[in-house]
Structures are given as structure tokens and as C-alpha cells.
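Missing here: one protein chain of the complex. Every other protein chain is in place.
Our next item is chain A:
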């Protein structure tokens, strides 16, 4: 057994606990621990990514109990990829927060570590109930992080966010209970094996539990009609927190992808492809509604929050379409959208600091101190996020559009292309308002924080890097898509003998 599988969960958990006790130590000490933890996490994620790249599915049985009875962690290409996305985001969020945002409230670094532990755990676990536990860990950390810096707007957003997610957790438990009551197992692979043979009343109840679970994941992923909490929450969160939350919607999408390929995949008998028709429609509606929201947004951060939703809709369309090509495409698009939107949230914060009281409001305001530098960066990042060539968003969208055919193409192409156009208009409206139309009053705002700007640009640089290294990245996502569609290989890895 490879004990390294535990590192992405244990390391931030231990560092988080350590940071709770050192909360009164000098801030440099706290920052050193936090920074060291995320850098080690990055190295661990890199190592696990190379290991998973060999195509072997690694199973870690906690306490060495065999698979259906004990709790297992599973590392396949998809988990390793998601760990990598999180680790990169964690590094930049921590570095950016160290420029002052971590002092706006207590325990920022400890909460960040707990959140990372929860996220990594959710990606690694092979057990339904542990997925619930890790969801709760990352959620309770996110409640506190959302409130970081306090203020009325954040409280109001957090109240909705917390209550909705508590209802979601209850529904998750009902669904987990149903799964256990019918199938007698909580191991996802074992569940897949059971569902393949189920029929009649059993199948009906399992499908009901699955539909309930999709609803819970939908709340986390935030697609129509479950996304109304997101724009307010993301728009009002402190910049590094909003950047970190760029991965939060992807956790819901990851869970949907995992369930729709493994548990309700092609080999799931009567329950195969559960809900994909509904998800497809919801994905398209999400893209349309959220791009309208982005167009109508009155602050830069809420514009970005709606762009998060656009990416959720796009990714969901790929999952619902469910072919190997579409999953290859959306995994590439997921890397791009998570990192670039997080980078844009950080950039919006740097811009806001130069606009005084107006902050990110899209109104004619004071002249920025560094209009060319920030404007140029915003221009490039906007091109990337809107999906125009030569950046990564374009490649992701082209791959997705190529992967569908027939009537699905007639539905997807206009939605994606027109939403891209509206997105460009919305972003250029925001950009021209902030950078070009000033009322010539120099604001008394803080000068540019060069280090924070440097970190933001580094994160945004992932977009051209994804283009330069497109071939190996797409080869990896293609191999990932093949692996997650191949359910028997998971059965073999867990040594569950009966064939599907």
C-alpha cells in the first residue's frame, strides 16, 4: 500500500490544527507554516499525478481492511488531476492572502488548511459516507472563510449559503441511507456492482437515491435552478477566498462526473445514464441565464461570479453528453476555468484597491494609478476567460463543440457560441468602464502591491501554459476519460471478484 495517498488529507489537517494553536504567535510564523504546507501539498500532488499517470488505480485501505468492508481512498487519474488543480490554487491563494488579506480576521490560514483537507479528501475517497464527511469539513471551513472580514453584505450572503448547504447535507444523508438500506454497501465501486444487477423495486429506490444525490451535488456545483446563492456569495467574499471558491463548484461537478461514469455508468444496467437528459437541459439553461446575469452585473466581482456559473453550465453539458471525447474536453476546460477565474478574482481585488470607495462597482470612477499595466492584464485575462484564441478557453470550447454531433450539436453550438459573444461584450463593457471612462479625479487609493500583482500574473499565466503544453495535457485528460469509463478496472483494483 502506498501511504503517500494519505498526505493530501493529513498534511493540511495537521497544519490546520497546528495553526489553531499558534494563532497568537507572530504572523510570520503562521504564514511560514501555511506556506510550507501548501508547497509540500503541491509536491505531493505532483508526485501522485506522475504515479497516477502510469494508469494504475491505487487503493489505500485504512487499517488494511479489505475493500467493501473498510474505508478506502482511491487514486486514479481523475483524482490526481483534481488534487493538482486544488494544490496550484492553494499555493497562489495562500501567497496572495499573505499580502495582507489574512489579517482581516482570525484563523484565516487554519481555515484555509481545513478547507484544503476537505477538498482533497472529497477527491480521494472511494466511500459514499466519507464523501459526506469530507463535504462537511470543506463546507464548515468555507462558511467561516466566506465570513472572513465580516461586514453586512457577507453576513447576508453567508446566511443563505449556510442554510442551503445544511438542507443539502440532510438530503445527502437521506440518499446515503437509502443506498445503504437497499445495497448494503457504501463503497462506490461495490455500489456500482450492486446497481448493475438490481431490478424492480430495488432499482427504482436506488434511482430515487441517485436523483436525490444529483440534487445535492447540483447545489454544490450551482446549476439552474440551484445556483441563486452563488453570485452574491462569491461577489462579496474576500478576494483570496473567492479565488479558492473557484474550485468549490468543481467539487460538485467532480462528484456528478464520478457518479455518472462509475455508479450510473454504461454498465449500470437499468439505471445506466440516470438523469443525463435532465442535466443536459439544465446545463444549457444555466449557460443562458448566467451569461445574461454576467451582462447585467453591476460590479466586476459579480460579473466574475456569473462567469463561474457559465463555466459550470459548460462543464455540465460535457458531463451530460457523457462521451469519451466530451469528458476529455471538459477536463481540459475545467483546468482552464478554475485557474483563470481565480486569477481574475485576485486581479479584480488589485483593481478595486486603486478605485477607493467605488471598489469593483461598474460606474465611472477615479483614474487608476497603473491603468496600462492593470488594463493590459485584464484585457488578456478577459480574452482567456471568454474563450477567444489564442488562449486556453478557446481550445476547451472547441474540443467540447467537436465532441457533440447530431441534434445535440444543434443545441450546444448556438448556446456556447452566442454566450461567448455576450460574455465578450459584457467583459469589454466592464473593462472600458473601469480603465477608459474615468472622471479624471486621482483617487487616494493605495499604490500597486507589486508582489500581489506578480502572484496574480503567475496564476493567469497558466492559460498560455495550457496552450503551449496542450498536447500532453489533452493526452492526459483523454487517458483520464478512458479510465473513468472503464468500470471493471475499478472492480479489479479493489479485488471485488464478481463481474458486472
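The criterion applied here is as follows: a contact is a pair of C-beta atoms (placed from the backbone, for glycine too) under 8 Å apart; a residue touches a chain by one contact, two chains touch by 3 or more; residues count from 1.
Rule of thumb we're sticking to: contacts and distances are computed from a predicted model.
Q: Which choice in "3-oxoacyl-[acyl-carrier-protein] synthase 2", "Na+/H+ antiporter subunit C", "ATPase" or "BFD-like [2Fe-2S] binding domain-containing protein" gives the name that UniProt lists for the one chain left out?
A: Going by UniProt, the chain not displayed is called "Na+/H+ antiporter subunit C".
Q: One chain isn't shown here. Among A:1, A:163 or A:296, which residue touches it?
A: The single option touching the absent chain is A:163.
Q: Of A:99, A:220, A:236 or A:353, which residue touches the hidden chain?
A: Here the residue in touch with the unshown chain is A:236.
Q: Taking the entire complex into account, which one of A:136, A:325 or A:449 touches the absent chain?
A: Going through A:136, A:325 or A:449 one by one, A:136 is the residue touching the chain not shown.
Q: Looking at A:361, A:375, A:431 or A:464, which residue reaches the missing chain?
A: That would be A:361, which touches the missing chain.
Q: Which is it among A:173, A:296 or A:468 that touches the chain not included here?
A: A:173
Q: Going by the touch rule given at the top, which residues of chain A touch the chain that is not shown?
A: Considering the whole complex, chain A reaches the absent chain at 129, 133, 136, 140, 143, 147, 150-153, 155-156, 158-160, 162-163, 166-167, 169-170, 173-174, 176-178, 180-181, 186, 236, 299, 357-361.
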